[in-house]
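Beneath this line is the structure, given in structure tokens, with notes to follow.
Right after this comes chain A.
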Amino acid sequence: MKPGLPYLSLITFLPLAGSLVVLLLPKTQERAMKVAALGASVASLLLTFCAWTRFVPSAGMMFVERHSWITALHVDYYVGVDGLSIAMVFLTALVTPLAMLAHWKLKDNVKLFFFLFLLLQTGMFGVFTALNFFHWFIYWELGLIPMFFLIKIWGHENRTYASFKFFIYTLAGSIGMLVAFGFLWMATGTFDFVELRSLAANGDLAKKIAVFVGDVNGRFGWHWNVTTFTSVLFWATLVGFAIKVPIWPFHTWLPDAHTQAPTGGSMVLAAILLKMGVYGFLRVVLPIFPSQVAAHVDILLLLALASIVLGAFAALAQTDFKRLVAYSSVNHMGYAMLGIFATAATAGPEMLNEKAAALNGAVLQMFNHGISSAALFFMVGVIYDRTHTRALAEYGGLRKIMPIYAGVLGITMFSSLGLPGLNGFVGEFLIFKGAFPVVTTVTVVATIGLVVTAVFLLQMMQKVCFGPLNEKWQWLPDMTACELFIGAVLMLFMFLIGIYPAPLLDAANDAVLALVRLF
Partner candidate 1 sequence: MNELVKQQWLIPFLPLVAAAVQSLLPRKARKLSAGICLTAMGASCVLALRAFVGTLGHHEAERAVWNFVWFDYGTTRLQLGFILDPMTAAMALMVTFVGFWIFVNATGYMSDDENFTRFFCFLSLFAAAMLGLVVANNLLMLFMCWELVGLCSYLLIGFWYFKPSAATAMKKAFITTRIGDVGFFLGILMLSWQAGTLNLYDGGNGALEQAGKLAGLHGWFGWSMATTIAVLLFIGAMGKSAQFPLHVWLPDAMEGPTPVSALIHAATMVAAGVFMVGRMFALFTAGGSAEHPTFAMDMVLWVGCFTALFSATIAVGQFDIKRALAYSTCSQLGFMMMALGAGGLVPGQFHLLTHAFFKALLFLGSGCVIIGTHHEQDMRKMGGLRKYMPITFWCYLIGMLALAGVPPFAGFFSKDEVLLVTFQRSKVAWGLATFAAFLTAFYMTRQMFMVFAGKWRGGHHEPHEVRWNMWLPIAVLSVFAIGLGFFGGKYEHYLGVHEEELHGKSLVMGLSVAVGAAGILLGWLMYGRKTMAHAEEPDPLEVKLGALFTCLNRKWYVDEFYDATIIRATMLLGEFWRVFDNRVIDGILHGIAWTAWGVSQVVRWVGDEFVINGGFDAGCEGVRLTGREFAKLQTGRIQGYLRILCLGAVILLVIWYLK
Partner candidate 2 sequence: MSVPLGYYLMLGGVLFCIGLCGALTRKNAIAVLMSIEIMFNAAILNFVVFWYYLHNGALTGQMFALFAIAVAAAESAVGLALVISVYRHYRSVDVDEMKALKG
């Protein structure tokens, strides 16, 4: 591949450069900080867009940059994108500036806020582009720390509890992963995702692990079992990602963190940080541990099912607007996980297209949920800024005074519900279409989730926008131009993907097929 612009490094580090600019600006120049932050982020967005126009789905890893870094550990600085990650990079580039725009009127601690936000963006870009565990893990944790402070400093009333729960829970998960990768490195001598994937595909990984275990047993006189050892590595990695996704029953940090985070934080958290977990399944768990996933697929499917159904039921009982939206994320991520695990549920090429449909659907669902959950959290933020309450019972009849808000919320809600013509439907349809032949019973039970999702979203809509107007709120202004702009951008993508999903699917399909063929 001929050397071109180092797109990915530029995209990743532009926000970091922006964050330094924000740091260096004098304290009084708040507007300049906001402009600088947004500018850096938008520059990344433009670059991402350029990269996408040059993206060739069938070319495998694109925009690869590989430089020797720590030779003693065989660690390269290795970045690249393929069909699984390009959409996520784009989503990150799209949602982060919007989230910053949502805090355009922020008054306290402006410098720190935008600094952290840009740092966060670098971390997120890094996770989706890094192909070496070593710096991938750095980015992974980098996504965690700014978010901790965003929740802790600018969060709502219960922010301390939520931020600590979020931080410690996720950190605990990633520690297991770190240890697992340490062992993998000791067995294989590489941290390279691509290399590990090919090792796993041709069976060398299992051999190397067996050799490693034999070596350890011989040296220390222990009696480690190779299968158990590999399973432990697998589960340690999986739990780290499962917490991030989150899969039931690792999900309880999510409602707290989402509810307590500031609006922009919730948007990014739901739209992108959760996708880091799902992406981990696509980039790490499935390619590196295919036989382990296949061996444990029953329990994984049950957990995905629990996310869908129990997440929806728990959302039904929420009285807090933001918490309800947060639980809808558990439910929606459950669909994506169903699609991913369905891929591993049967071996062989018979169901190739079905499995490809499920996995394509999961990739699409990631993007879709990024758009619609960001929009939903944004809409919660809009109303919270005005009313300073999140209790659903406090609202009512807002459509009368805020018709534009009601319209945008309605479209967003239906996008989340999976209405045809909007983005959510295509992803969910593909997941169900693909999963149904492979894991029929699970899919049939999962349709309960479709109904309950509709119930809690419509109930939310009714409590917020319909019915008689709560007299307390009759002075509320409708959405401002800036708010409408954010909503409009997100809605544009909802319609675009809902009507013509082909560009996204075409970008992903080749990588998805390659992944499906591993099983």
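In this section, contacts are C-beta pairs under 8 Å (C-beta built on N, C-alpha and C of every residue); 3 or more make two chains touch, one makes a residue touch a chain; residues count from 1.
In picking the candidates, the idea was that all candidates are chains of the complex that A comes from, given by their letters.
Quantities reported herein were computed from a predicted structural model and do not represent experimental measurements.
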Touch assignment for chain A within the complex, options 1 or 2: 1
Residues of chain A that touch candidate 1 when the two form their complex: 165, 168-169, 249, 251-252, 255, 310, 313-318, 352-357, 360, 397, 399-400, 414, 419-421, 425, 429-430, 432-433, 436-437, 443-444, 447-448, 450-452, 454-456, 458-459, 461-462, 465-469, 500-502, 505-506, 509, 512-513, 516
